[in-house]
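As you look at this complex, bear in mind that one protein chain is not there, while each of the others sits in place.
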Amino acid sequence: MFLQQLVNSIVIGSVYALTAMGATLVYGILRVLDIANAGAYAVGAYIGMAIYALTGNLFVSLIATLIISGAIGICLEKFIYLRLLDKPSIVPLITSIGVFIFIEDLLRLLNGPYAKRFPAKLPFSGIQLSSVSIPATWILVMVVTAVLLFILWYILYHTRIGLAWRATAQDMETAKAMGVNINLVVALNFLLGYGFAAVAGSLIGIMYNSISPTMGDTPAYKMLAIIVLGGLGNPVGTVLAALIIGLVETFLGGYIGFFLPRDAIAFVALIIMLLIRPKGLFASNNA
Amino acid sequence: MILQGKDIEKSFGGLKALNGVSFELGNNEVLGIIGPNGAGKSTLFNIICGVYSPTKGSIHFEGKNITGLKPHDIARLGIARTFQIAHAFRDMTVLDNILTALGIDEYNGIVSMFKLAKKSDTVESAMSYIELLDLKDAANKKAGELSLGMMRRLEIARALALRPKVLMLDEPCAGLSYDDADEFINLISMLKGQKISIMMVEHNMNVAMRACDRLVVLNFGEKIAEGTPNEIQNDPLVIEAYLGKEE
Amino acid sequence: MYGIVVAINVGIFAILALSVNIITGYAGQPNLGQASFFGIGAYTTAILAGKYGVGFLPSLIISGFIAGIVGLLLGLASLRVRDDFLAITTIGFNFVVVAIFQYVPFFGASMGLSIPPLKLFGYPVGYVGLFIIILLLMLLVILFTKRMERSWIGIALVSIRNNEEAAESLGIDTRKFKVISFGIGTLIAGFAGSVYAYYMGFIMSYNFQFMTSITILSMAVVGGLGTIAGPIIGAIVLGLAPEIFRFVSDYRLLIYGAILILMMSFQPQGLVGDGSIFANIVRKLRPKTSGVDQ
Amino acid sequence: MEKRLFSVISLLLIALMVMSGCSGNQQPQQTQSSGQQEQQPSPSGEETIKIGFFAPVTGPAAADGESALNSAKLAVETINNAGGILGKKIELVDYDDNFKAEQAVSIAQKLTTSDKVVAVVSGSYSNPTRAAAPVYQQAKIPMVSAYAEHPDITKAGDYIFRQSFVGPIQGRAGAEVAVKKLGAKKIAVLQVDNDFGASLVEGFKERVAKLGGEVISVDTFQLGEKEFTPLLTKIKNENPDLIYMVAYAVEGSQIVRQMKQLNMTVQLLGTEGIDATKEFFGVLGKDVEGLVFTTNLNRDDTRKVTQDYIKNYTEKYGFAPDMVGASVYDSFMVLAEAIKLSGQATPDAIKDGMYKIHDFDAVTGVITSYNKLGEVIKPVQVQTVKNGEIHFFDEITDMEIIAPPDIQ
Partner (left out) sequence: MLELKDIDVFYGKSQALHNINISINEGEFVTIIGANGAGKTTIMKTIIGLLKPKNGSIIYKGEDITHKESWTRSQMGIGYVPEGRRVFPELTVEENLRMGCYNIKDNAKIKENYDLVYELFPRLKERKTQLAKTMSGGEQQMLAIGRALMSSPKLLLIDEISMGLMPILINASLNVLKQLNEKGLTILLVEQNAKKALSYAERGYVLQTGRIILSDTTESLLSNEQVKKAYLGG
């Protein structure tokens, strides 16, 4: 049972990591708490399902989901966020909540309120050990998360544009003067930020074989707790925080028992942490 | 002597920003702290005002040790300050900016903080500071709409409204034009007439030389010279610190 | 009657918007968890009036004070964090408070709590009576805010919002005033919660979720933070929006979202905030006054 | 320039809102089901009987809201096509409560004062229904709650009726099935943490104890929860004979799926919360084979009303109806019956008519009557899934179990 719970927590943590990554990337560059990112999560699930239904190819649908949602993200950035950056931080926050409400309701109007199925056929089957069972969809989630995070890590730490991303997050002005086209970096940021959230949504849709317009509700707020625990804008910290929350939730909720609901655990952890270490568990010094 | 710093040392991380700096501000004196960029002037200034506490050493005000007090406590004792980058309350009118300082005795009590601020006597008193700094036409304007020169005057007016014994000015002339700076020097001499001791950090040497009775020169966190403007102007160490050494 | 019920709703939310305005508008501290204090007030009344038969006024007052005390504590804790971190702390607080209401049997847990109909001097108070009570409460809050705006505390809070460092340098203990603003703002939210409990007759944790906090804050922001008219106008606009748009019932939320986006994009200072179109018109129309209080 | 233009537009938008707010009060919007508009002459003033309706058409419970609204429209259409009642057509006045109690209260005011309906059906959850009930009671307009579970709803007064079983009844029925029919001794409970879950489990636990079974654990989860593997792993370890799942469709479908993924084969007993065509059976497909659940809609019911309803709904909306829809549909039918019985379409007459209902042939079973508290007395249906279809499993008629609470 311990092993099974451990696997459970890794799957949950992977999903959280992928979901929170988008918001982390956006915060890293623009310093905006982007709740609308959870809208991309729901949009991604619908796009993924639609393209999968059309092509029957999971790989194609995930890539297309990433790109289409990323494009939506870029539009949001260009038409809405960019003009709000010099305003008090509460303004972009409320705007992003407005965007989130708008997206969710648009999905309901377009697709109806009922949950839909997302039955993906996977080319591999689950693993069954004596005490641990790992369904195929879990493997998919873990593998895709690992691959995406690896790609992100590779982009951030081994490519020119990734270097520019990190430099821009640290000092936008100097990065500009070094010849970095900030518009491009910000666009990439939204492409990846919204793309990742969308893929996370697709994966969740497949994993639970169910997508609905309101599926972004819980992630929208839990991801806030995770990105703060991870040190706001720190991608590596976010992954660690997501895994830790996955672990704590699984073991507190399913193993030991906790007097509050599972979803509250992340926030209890958040409040305790902020009181002890106000800049997040993995805050970098310049954040 | 009203304000005294003894052997002040301050490190940030491993870097020593100040190293054993002492100074004395006499009654009704204008003391200038000068030095090239990165000399530690602002650090010293902020230690006196309670923004930082020193790693070593102490600050004494009227014989009392005030080291480590919070900025608002220090303000209440009678040390007012201005800021290098204009810190006017931009959303508030000029009048309200001054009123903020006039409330110093009312902020402590739960009841007194609910007393009306704009009584005719307080407004009158605020207006007197506004007139003193020649801001009358702008009294009902938002501070954010003022020019930099006016904003600096507003900050001085606001600091004066605390009725301080010591006025600390952090680069009061940064970014000002000639005329504004000239006016500023007149203002300082006028304030001297009102028995206020002044300590200022200033980059504009023209102003520092003309406004100050005495200067303390810092370089790399240490005091390298102290004396009248005349002595300082001819001190080879100072000239070297500023203009550099000729090869 | 329908009009009165809608007005009661708008009135309660106007009080709430005014309450968050003291914390976020005047003192400049982001607070996205105001619904939790609204809830604390409502639950206190539900327990006092529902379980122990306590009368209206004592329930109202105790509810306000309990919310205010919890608010003071949150204010104290919040001194350690700033800006975005503070915003998220308040969100987290909201989730935890709702979770406690939802889980702890004393608070009715998942069954919610019922509140007996409001009676004053032995007579039942109908919606009209409630509306009058809310109007009175709102009037008190407005008068209080006006007084605050014109007194030293108001000046201190606005100066903190503008520039904390400078406020400190003028003898203002910024930490103390931030905590006080939390205390006052949450106290008022507690009052609103108490009246809300009587009005609804039944409360559940769901009513005080984070989205409610957002609704409250959006009203204050859309109307104009740091003003008195702003939160009230915001509450009217956003409070009436769901009622007005009933004829396009399917698109109501969509329109709500769009209003938030458009307002923030083009009038981020709110409808009557500084520099908004309305404020400029009013400023042009109003003769200049010296603003002296005798 | 562009900026200015947009701000003018947004201001206009707001001005428009304010203005329409002023006029909105005098002219309440009355929506009619779109499908029926051509079929029936447009109802005017005196000729129609106005029945109000509210459901969470937007917001987090939108799926149930739509099922409810669909059935409400179908019910009105069915009645009107059959010639109406007392020669008058029914006019539906429907509103969306956005899953919010405050909105349900203002809708209640709107329906009772400006819309002047003679009766109301609640197609919403407990929170809005419970908050609105006193308003209807005070206005003396009868309200039938279609499927809200909270026990306090009917306590608002004699004008408030419930068309579904009060929670503990279904819980008790579940216990009968679990222990007697399915032979379970050790039972694990997995419960949604709200009034629905709590009240069912209350009745279930009490009855299981009486029948000699044992509830070995009760685990709760939040509405909207997706991840049940931690809880299920724990339950798997406890090795129960049966899991009593009190959940709604979305969460329930995840529980079933994740049980499959964990290779759990233990018998599952569900409740009416999962009885949703699209959200549960549609999502699960074949994964749900063998499930037993208590509900009020018997798909195998051979009576004409039930079969007609299922057929008409499926034709009209393209998918099979569920328990929420059936309950709403019945609520309208019951109101129509009450009008017929009292011969008058006034609120008081309808209320009196409701208490006169006896052995009424409803979609969700034969209704014995309504008791003084306004609770329905009818058998509990037990269904099972065989070959991917929902079929009859049992029917609980024992009065000891199905007797609702009453006024003492």
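Details
Letters A, B, C and D name the chains as they come in the text, with residue numbers starting at 1 for each one.
Note that a residue touches a chain if its C-beta (ideal position, glycine included) is under 8 Å from a C-beta of that chain, and two chains touch if they have at least 3 such contacts.
Bear in mind that the values here come from a model prediction, so they are computed numbers and not experimental data.
Note that the undisplayed chain, when the full complex is considered, contacts A, B. Summary of contacts with the chain left out: across A:Leu93, A:Leu107, A:Ala120 or A:Val180, the touching residue is A:Val180. Checked against the full complex, the one of A:Leu6, A:Ala50, A:Leu109 or A:Ala167 touching the unshown chain is A:Ala167. Check B:Ser22, B:Ser147, B:Gln194 or B:Thr228 against the missing chain and you find that the one touching it is B:Ser147. Contacts to the hidden chain, counted on subunit A, fall at residues 160, 163-164, 166-167, 170-171, 173-182, 284-286. For subunit B, the residues touching the chain absent from view are 15, 36-38, 145-149, 171, 173-178, 181, 203-210, 220, 229, 233, 238-239, 242-247.
Here is the rule we go by: only the chains that are shown with their structure count from here on.
Taking each chain's centre as the mean of its C-alpha atoms, the one that lies farthest from the centre of subunit A is B.
Note on interfaces A-D and C-D: more C-beta pairs are in contact across C-D.
The most centrally placed chain, judged by C-alpha centroids, is C.
In this assembly, the C-alpha centroid of subunit C lies 34 Å from the C-alpha centroid of subunit D. Annotation: 49 Å between the Cα-based centres of subunit A and subunit B. Annotation for subunit B: no residues touch 2 or more other chains. Multi-chain contact residues, meaning those touching two or more other chains, occur in subunit C at positions 102-103, 250, 253, 259, 265. Taken as a contact graph, with one node per protein chain and an edge wherever two chains touch, the assembly fits none of the named shapes, being neither a line, a ring, a star nor a complete graph.
On the subunit B side of its complex with subunit C, the touching residues are 49, 51, 70-72, 75-76, 80-81, 83, 87-92, 95-96, 99-101, 103-104, 106-107, 112-120, 123, 140, 142, 155, 158-159, 162. Those residues of subunit D that touch subunit A in the complex are listed here as 57-60, 62-63, 65-66, 193, 220-222, 224-227, 229-231, 233-234, 236-237, 249-250, 253-254, 257, 261-263, 278-279, 282-283, 285.
Interface of subunit C with subunit D (complex): residues 1-6, 9, 102-103, 109-112, 114, 117, 127, 199-204, 206-207, 236-237, 240-247, 249-250, 252-253, 259, 262-263, 265-267, 271, 277.
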